[in-house]
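Heads up, one of the protein chains got dropped from this complex, but the rest are sitting where they should.
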Amino acid sequence: MNAGYLADLALVLSAVLFAIGVGGVLVRRNAIIVFMCVELMLNAVNLSLVTFSRLHGIDGQIIVFFVISVAAAEAAVGLALILAIFRHYETVDLEAFRRLRW
Amino acid sequence: MNEAFQPILPGLILGLPLLGAVLNGIGAFAWRDSKTIPSLVGPLTVLAAFAIGVANLLAMRAVMPHEPALVPLWTWMRSGELDISVMLMFDQLSLLMTLVVTGVGGIIHVYSVGYMRDDPGYSRYFAYLNLFIFFMLILVLSANYPLMFVGWEGVGLCSYLLIGFWYENREYSDAGKKAFIVNRIGDFGFLVAMFLLFSTFGTLDMPAIFREAPERLLADGALVTAITLFLFLGCVGKSAQIPLYVWLPDAMAGPTPVSALIHAATMVTAGVYLVARSGVLFALAPVSQAVVASVGAATALLAATIALQQFDIKKVLAYSTISQLGYMFVAVGIGAYTAGIFHLMTHAFFKALLFLGAGAVIHAVHDAWAATGAHGDPNDMRNHGGLRRLMPVTGTTMWIGTLAIAGVIPFAGFFSKDEIIWQAGVRGYAVLWALALVVALLTAGYMTRLMVMTFHGENRSGEGAGSHLHEVGAVMWMPLAILAALSVVGGWVQIPDALPLPHVDLLHSWLEPVFEPALLVAAGVAGQHGEASHTAPLGGGEALWAALSTTLAVIVILLVYRGLAARRYRPAAEAAEPTGFRAVLYHKWYVDELYDRLVVRPLLALWRGCWRIVDDRIIDGTVNGLAGVARLAGWTGSQLQSGRVATYLLVFMIGALIILGSLAF
Amino acid sequence: MEALYGSHWILTLLLAIPLVGAVACVAGGEGRARWTALLTTLLVLALSLPLFWTFRIGTAEFQNAVSLPWIERWGIRYAIGMDGISLLMILLTTVIMPISIAGSFSYIKTKERAFYASMLVLMTGMLGVFVALDLFLFYVFWEIMLIPMYLIIGIWGGKRRIYSAVKFFLFTAAGSLLMLVAIVVLVYLHQQQTGVSSFVYADLIQTSIAPGLQLLLFAAFGLAFAIKVPLFPFHTWLPDAHVEAPTAGSVILAGILLKMGVYGFLRFAMPLFPVAATSLPVIGTIVLLGLVGIIYAAWVAAVQPDAKKLIAYTSVAHLGFVMVGLFALNSQGVSGAILQMVNHGISTGALFLLVGMIYERRHTRLIADFGGLAKVMPFFAFALTVVALSSIGLPGTNGFVGEFLILVGAFQRYPLVAVLATTGVVFAAAYMLPMVQRIILNPLTQEENRELDDLNARERWILWPLLALILLIGVFPQPFLDRMSASVDGLIENVQTRRLPSQASRGPDLGANELRLAPTGERAIPEPDPDGGVGP
Partner (left out) sequence: MTLDYASQSHYLIALLPEGIVTLGAFAVLLVDVFSRGRDSGPGGPWLERISVLSLLGAVAASLWLGFAVEAEPGLVAVDGFRLSGNLILLGGSLLAVLYAVDYGHREGLHIGEFYALLLLATAGMMVLVGAQDLVLVFLGLELMSIAVYVLTGFNRRDPRSAEAGLKYFLVGAFASAFVLYGIALLYGATGSTNLSEVMGVVTARTAEGSVLLAGGVLLLLIGFAYKIAAVPFHMWTPDAYEGAPTSVTGYMAVGVKAAAFVALLRVFSVQLAPAADFWSGVVWWLAMLTMIVPNLVALVQNNVKRMLAYSSVAHAGYLLVGVAAGTAFGRAASLFYLAAYTLMTLGAFAVVYAVAGKGDRRMTLADFRGLGWRRPALGFALLVFLLSLAGFPPTGGFVGKLFLLRAAIDADQVSLAVTLVLTSLISYYYYFRVVWKMYFEEGAEQAIASPGRAFRFSTAVCTGGVLLLGLLPGPALRAFERAGSEVATSEAIEVPAAATGAPTVGAEAAGSGP
């Protein structure tokens, strides 16, 4: 098991994870789940960042920390927004939020 | 003869009528009700112009110049090599025309004073009439074609205004419009001719053109033929020849003096004048000459036949005018310019006389009916009859006119018409010659019919009208008398020595310097119509045929008189529609109807189509269509904007995939 | 005096005064606006009239010219000046404006301040177009005019005013946008050749352009101008705009705005792209469209029930004549075209005024609603007749001189077209006379018409100048021709000599050396030469 092979494997994996995240975002209707899929995408990217840092040094891993913190902030804001909209619509089904259209 | 001729007060000849027009025009607004001012201004300005004309005539006789005297006034338009100035040209021809216009015009102005006495538009009427004289003078005195065109259309304008003078009558204003538009068709020809002339000669001044024409233009060439034919198209319009004559009969809607002045004596002869004036050009184009002559002959015949079956006294005279104009075109067409001008002059006299006489009759009947309160068409001869006793002066003078136009010796018409016929004969135009003879007899026929229906037999003007019918006032019959005199002696200015009469040669020698170049050219072009023989197509000399024609005319007159005097006409009201061939003639060979069906209606349909279909449907349709497409596209796009986040993300993803996919390529 | 008329200040004043007047209108009271506007325009007229005599005849150079830096970065300059052609257009504008404003006194009853302000802004825009010698400046004026006109039609117009306003706006804007691209391309080329960015006419005219590209650029310019002219088939905005616009709007539209299209061809499209302008396809297309316009518009006009619409179509026909004459590219044709622009401005303007006057009395424009007016309104009848005759080009009126010159010129170039165009003379009678007849002649059938009173003093005073000009130009056109002749010949020579691409770069051009512009843009010589810019 040489490093290059492992790295490729990891990259592929992260790509797959990213794709799964995308798929989830596209097919799910529940706001929270969609949001979680986005988080999944971010983490997929983290994986590849870590992988690259094996090739290029420590920077990648540092970036990951930034990402994680940003993701946390996003989570906070996102959940707050979902909460806010729930107050009006009594649901988190994205299909329901169609007051703004056309 | 070599010292130059200096025109006397040339500006004033034009200025006076214009002044009169302006004054009367102001009067039409300022002093509507005053009759005196127009009655003075109107005739006097014209007569003054006539006086100056006479003075010039005498001066010119003294000099007898060979070159026209040019009077440049100011530069009109100059651009590039085009240089047109407002310039008058005085030569024997233009002076003669000036005299005819101002003389006959002046007489008619005087007559109008009586005729229009009670008309509310009195001042306006004289304004138009003076304006007409002004433009007519420009027409005859202009030294270049564009300026002539000014007069040409100016007289058209005045005729339009005067035909529709009683504008509150729809037919009348229609008639005016018709006259103008039909004339415009002719003017189109005039314009094109001018363009051709300019592109050929680089100038539009007549003297220059006539001087250079022989060198620049290939005799009998396509160019000169085109030029002359386009010019002639103008004449056809203005002088009411086939196919554009239809406006003249309608033009009788105007007050009768107008018909006399514009539609008999002067304006309508402008075409003849133009051809004679451009003699050099026509001489270079035998084809065009042939066309001119034959159109003239055909018109003469057609109009004469129609005149036979008209009941409206003015219509008869109108068609007679058309027919006589035909004669003149025959003359100028065959190159007998002097003959044409000669007939133009005499015709001015007797036709004006006839019209004014008719006017007197109409006036009388009109007044009588005004008294009795009867209604009807005072122009309809079926409502006249037996006026000889009631209106002796009118009757007699009109008989003189009739004899003159019928070509009975020694009246004016005889000499001029005889000359035309004879020239046609000796120049070998057998057909024209024959036609001319026939038309002469027809003329005698319809004129006699007119006289008989109007002045002889029982009066048909209705109960009590007779007592009210009476001779018109002096101001109206004096002009008749003068014109009658002219209709007698008018022909004596040119008596061929062939006749057993004292030989007089005033006109030929007078006009000779003007037409000399044309004749020389003609002689040059000659060949087929070279030296004239001295016998008519059927043999026999001038004297014989003159005698023959005049006796035939007399015979016709007598026959018609015998035939009709007996006939019991019935007033228009209860008269029956003519039938058979008479109907065809009565309906003028249905030409108007034909034009309406073949030209007017199709055009109108086409025009509506252009508007409704091309403009509204096609062009605007395209534009609005594009707008619609844009809106539709926008609407579709907005529908995609459904408010569903899922859709947004999906589109996002598709876009992303396409972009990433672009790597593959 | 001398100082004023020797310098560019006179032109600058002409541009500035209306703007000031516009501000004054808005600031002043509702009732006072009309007088402010009238006085402003009269002042401008008074200032502009002396130009007719101070103008130096016989030179094609731009007079009262100046070129001051504006946006130096791009070589955009406040470059104005006038030659014989501009002169006549300027005077036409300054004459028409007071008339149309005085003509609105009784027509405009609401929002007067806004109306008269728009009119004055419009005036500046129009004058600007006629004096601008910098393409940026020109374009700005060209576009700015649209706004006030859009408002005038849309606010004070008739029933379908909005549709017409938008149609007018989009049609004209559509053209000018492509012109903008063309201008940019032109500037770019000039910069490629000289390394200097400049929008100045005198610089750009020296640009040498490949024939193929010239064709494209000419098309872009030409479209803008053709729509404005309007050439068939871009004319359909005109009838709608005319019909709906208030009288003053129609008068200005017909009297001046349309002229800008032609002026654009004269001043920009043709000299800038001589090869294209003289290439057969271009001339063929334009002349053909002009010819179609002459005949087609006359036909359509003849069957219009609405007087204003009828007159609108006659404009298309007249401008068709103008275009035919313009592209004859000989002095008769071009002079005739320019003169005919003036004539059309006068006669058609007068026609719209007249129709407006009876519209104010009867609130209908349908010809059928009138008839026999001569009885109750003799002066109106008189005026209408004279104007109509001038419009159909009766000799002795201004209309004839223009048409005659155009046709003579055209005939030298393309006889057949000229002959066909001449039929327009016949059709003109066929649409104009029936209208005149059905309005003032015929029996007075409609009851409402019996009570109409004749034109009042104000209306007569509006008309007199126009009637006078109709006869004046008809009888003494030469002074006008003299003033334009040098410029016209200059234009023709310029176009003809720079036809051949080889000479395209350096040809005699309209007073470029007269303006003596310091090269603009960053790479300019540090200090522009002393008299840099200012003309004589």
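Should a chain be cited, it is by its letter among A, B and C, assigned in written order, with residues numbered from 1 in that chain.
In this text, a residue touches a chain if its C-beta (ideal position, glycine included) is under 8 Å from a C-beta of that chain, and two chains touch if they have at least 3 such contacts.
Bear in mind that the values here come from a model prediction, so they are computed numbers and not experimental data.
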Omitted chain - touching chains that are shown: A, B, C
Identified contact with the non-displayed chain, of C:Ser197, C:Gln214, C:Ser347 or C:Ser487: C:Ser197
Option from C:Ile144, C:Leu288, C:Val376 or C:Val475 whose C-beta touches the chain left out: C:Ile144
In subunit B, positions touching the absent partner: 627, 630-631, 633-635, 637-638, 640-641, 643, 645, 647-649, 651-652, 654-656, 659-660, 662-663
For subunit A, the residues touching the chain missing from this view: 11, 18, 21, 25, 31, 34-35, 38, 41-42, 44-45, 48-49, 51-52, 55-57, 59-60, 63, 66-67, 70, 73-74, 77-78, 80-82, 84-85, 87-89, 94, 97, 99-102
Touching residues (missing chain, whole complex) on subunit C: 70-74, 111, 136, 139-140, 143-144, 146-147, 150-151, 154-155, 161-162, 165-166, 169-170, 173-174, 177-178, 180-181, 184-185, 187-188, 191, 195-197, 521-523
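Note that only the chains that are shown with their structure count from here on.
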By mean Cα position, the chain sitting nearest the middle: C
Pair of chains with maximal C-beta contact number: B-C
Cα-centroid distance, subunit B relative to subunit C, in whole angstrom: 40
Subunit A and subunit C: spacing of chain centres that average the CA atoms, whole Å: 65
Centroid spacing, where centroids are CA-atom means, of subunit A and subunit B in whole angstrom: 98
Multi-partner residues of subunit A (each touching 2 or more other chains): none
Complex contact set, residues of subunit C against subunit B: 167, 171, 233, 236, 239, 296, 299-300, 302-304, 330-332, 335-336, 372, 374-375, 378-379, 382, 389, 394-396, 400-401, 404-405, 407-409, 411-412, 415, 418-419, 422-423, 425-426, 429-430, 433-434, 437, 440-444, 475-478, 481, 485, 488
Subunit C-touching residues of subunit B, taken from the complex the two chains share: 28-29, 74-80, 82, 86, 146, 149-150, 152-154, 157, 160, 164, 167-170, 173-174, 176-177, 180-181, 184-185, 187-188, 191-192, 194-196, 198-199, 603-604, 606-608, 610-611, 614-615, 619-620, 623
Touching residues on subunit A, where the partner in the complex is subunit B: 22, 25-26, 29, 34, 94-95, 97-102
